[in-house]
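One structure is given here, and the rest of the page talks about it.
For this view, one protein chain was removed and the others were kept in their places.
Labels run A, B and C following the written order; every chain starts at residue 1.
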């Protein structure tokens, strides 16, 4: 089927669906029906929310629904579920697992989180030490996970454990879905330097998971996790922004609105940042065009690196531009935001929160190494670990 | 003897010397006599140009001679001899070697060069492959050296060779003095990207060196060379500059003299460079004060790193400031300058020549590693070489 | 020639301040205070005064001080920066310079014993040569007006208030004086907005004496702050080096990875340079060198940025843990970023330098 034909087919399906389902009716029922009609993830197989259509046509379907004001699945509330858990389950889950989890995940009825990072295994994720030990048809899990966003709201988690402590480190890992309501799962907020807590620490103490929650083979968890992590990077790089979208827009607006703050030196800094932000934006746009043309390219790492560096630099300039006002903060109390309010709060908040951009989702150091080795083909360092 | 007493003694010696020797007379005779009077390197032993006096008093002696217009030993013409060969010979040479070489070295009658770097052993100097094989009481040397300044004028060279190809790499090295007039020593100019050739390649083909030219024990050359290299870094860091000395002065003067070239953006760059240059200058001054107080500190590496980065940045800004004029060069022909004419030529020359500042005398990468390991105590990388 | 080294007695002073801070102001204690809005630790201040006598270092001996000078004050500030200690030492030092500048060292007697801290009532972001006199004088004399974002005023006893016709002193607890704490980026140095509502005052200097006393005091702030920034930067560097030596990833200490090593080497170079610059500023200030305005502007054009970089690198190389509230790195990040604005940003001081060293801006088109 050609793209044009597929597009026409999809438009027809949406129209037919909307004839039968009232977008103003019950939200959950509507979303469940949309999933069942194969209009959730069009590239998924039939029965798993899709129609085996080309992935690049999804935006078209979303636009059709948006046009009539249909409810969406609030994707930002379940970004880890949609962005990482779903593709991993699709690729590595059993039919039973996919049938059980994908529908409520997509509709937002069940929120997911990710139990990967540990205090001792950050950049070196494969150095994780959370143990899973077989006990009959169950597994008993013990360990500590960290930097878990949404854990306090999540029904399920994707979980990496070490099941073979003597195998080479990448081969002793097994991937599970963790029931966040299981006894022994304890979630504690992790307060950040901004004062609030987007993330959690999760303590796993004698958590009993049935073997049916295992995804992929025992010892094959690292391979499964690579699917997850690949989608993490693509997800971060994929958002298209308008010109002056993001932090540069805030800085530019402050510059325009507050002529009394201007100085020649900061003018130079603002213009340099504007140029770099626009270059990064065009790069993200080019990446998107390549993705849509089926030619992904490695630009997403570049986009994440630049995004982090720019957010840090721009917010730093903004604080300096504000001078005495830049010494004032809005709130140090402990909150639990759904996501950081980057454009709504003070410049000081942006400055502090942006420090995390080069740490979360792969440090900038790790990204540089990935670029050097996978894109440029430079040799790995001598390995001293297994 | 207290410092004050020593200073008084030295002043007396210089006065007595000047009573007996006419500074306006024969240059070489005057310098030889000064050496013999122990007023060349006051910290050297008696008989080797010194009086066993504190090293920090040398500037006082030099100043006394300069005050009456006495000829100096043209130190910049023999910087490798004075800065590196002499301290090495003093510390590791035999009495015969020191007696033979130090006097004509100091007077400038014999110029020295350094045969250390090789095409395959730059940053990894200890990876050198120039062989020296024993033949009776002689050694036969074969190999190629590179980046040898003054080789085309030098009478002697300090030379690193590999005498044991199977020993661990730092232990198979032997240090020699090479007779640059010996058969088999061939010197060819090495043209730089500036068009000129400050340096040379030196080809050593079956060069026969008597064992009396060996400095230190066989296989102990790396330890000897460390004395040389330590003095290289100190020498580079030691020069005191007045404010706006060096390249920043050129840039500042162009800015002052040519108001039509100014722009707000370049003003920012010029001011930032001025600040960094002044910070580096004060750091060098502080290092000097510490050295004079007998408390050297590791600041010399900082000074060399900053010097290189600043020279590169400042000259780059100068070319940009000149705009259309910055596109014009003065001379691409092949010259053999005694030293780079950094302040006399065009900004383009400064820009190009400054590229070498972060390569010659230890790359900036190597300096950073040295700082990280020796100053900050960070662990070495896993070694894969011997 | 300026002495850029630390003398033996300065090293001894450093050791004693560091030991006292280690005992009485570990970072856990500082952190525990910053959730409130009155973070100043006046018990620590009393110890600095009582045990070490460092609050009056720059107070002349005839007024009960140590009769030392601003070189020593700078050494104390390095250590206070290194500990992000919440005491009004910087503000007191600036006020000391202002009072000495108008010949009123007699008002510093209580400071020498740690009492009645004086503070110059200007916004913390004030740079040298930018007069801002939001306070009006009426007969009495009495003062009225609001000064926003003043550092070290919350624990102060004696307010030095610049006004159009001179410099006034006001008792902090006088009627008509209201101090409102500001939720500050640097919660270890809580700013406050001060409202004067017909507050009784005394004029202590007029005319050019008052003007230059205030300007010189702000310049002194710029010069001295540099030492605090060096202390902040040095802590960040040392702490990061310690961490990457023991943090293992990929079976190796993180500090054995070359990119980490080189970044820390570059940072060490910057801190080393900042120290030379800060020493120059302190020495100029101590000796009354005519180069002091240049040295102060150079200090804030350079050292503030170095401290910010050091704190940012510290957070980054600690990875996730450095991003948490429970690790002290953020105290230094907030102190550094805040200090980079205090007494004029780097950008502002580059502009001042342009005038001082004859590197004029382009003519407007």
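Here, contacts are C-beta pairs under 8 Å (C-beta built on N, C-alpha and C of every residue); 3 or more make two chains touch, one makes a residue touch a chain.
Computed from a predicted model, the values in this text were never measured in an experiment.
Shown chains touched by the hidden one, complex as a whole: A, B, C. Within the full complex, the residue among B:171, B:243, B:335 or B:355 touching the omitted chain is B:355. Annotation for subunit C: contacts to the undisplayed chain at residues 257-262, 364.
Taking the whole complex into account, subunit B touches the unshown chain at residues 117, 119-124, 127, 146-147, 190-193, 195, 263-266, 269, 312, 316, 319-320, 323-324, 326-332, 348, 351-352, 355-356, 358-360, 363-365, 368, 381, 383-386. The omitted chain makes contact with subunit A at the following residues, 252, 255-256, 259, 262-264, 267-268, 270-272, 274-276, 278-280, 282-283, 285-286, 289-290, 293, 295, 299, 301-302, 305-306, 365, 367-369, 371-373, 375-382.
Just so it is clear, only the chains that are shown with their structure count from here on.
The greatest centre-to-centre gap from subunit B, using C-alpha centroids, is found for A.
A straight line joining the Cα centres of subunit A and subunit C is 42 Å long. Inter-chain centre distance (subunit A to subunit B, centres taken as mean C-alpha positions): 55 Å.
Among the residues of subunit C, those in touch with two or more other chains are 252, 257, 260, 350-351, 361.
Those residues of subunit B in touch with two or more other chains are numbered 264, 267-268, 271, 381-382.
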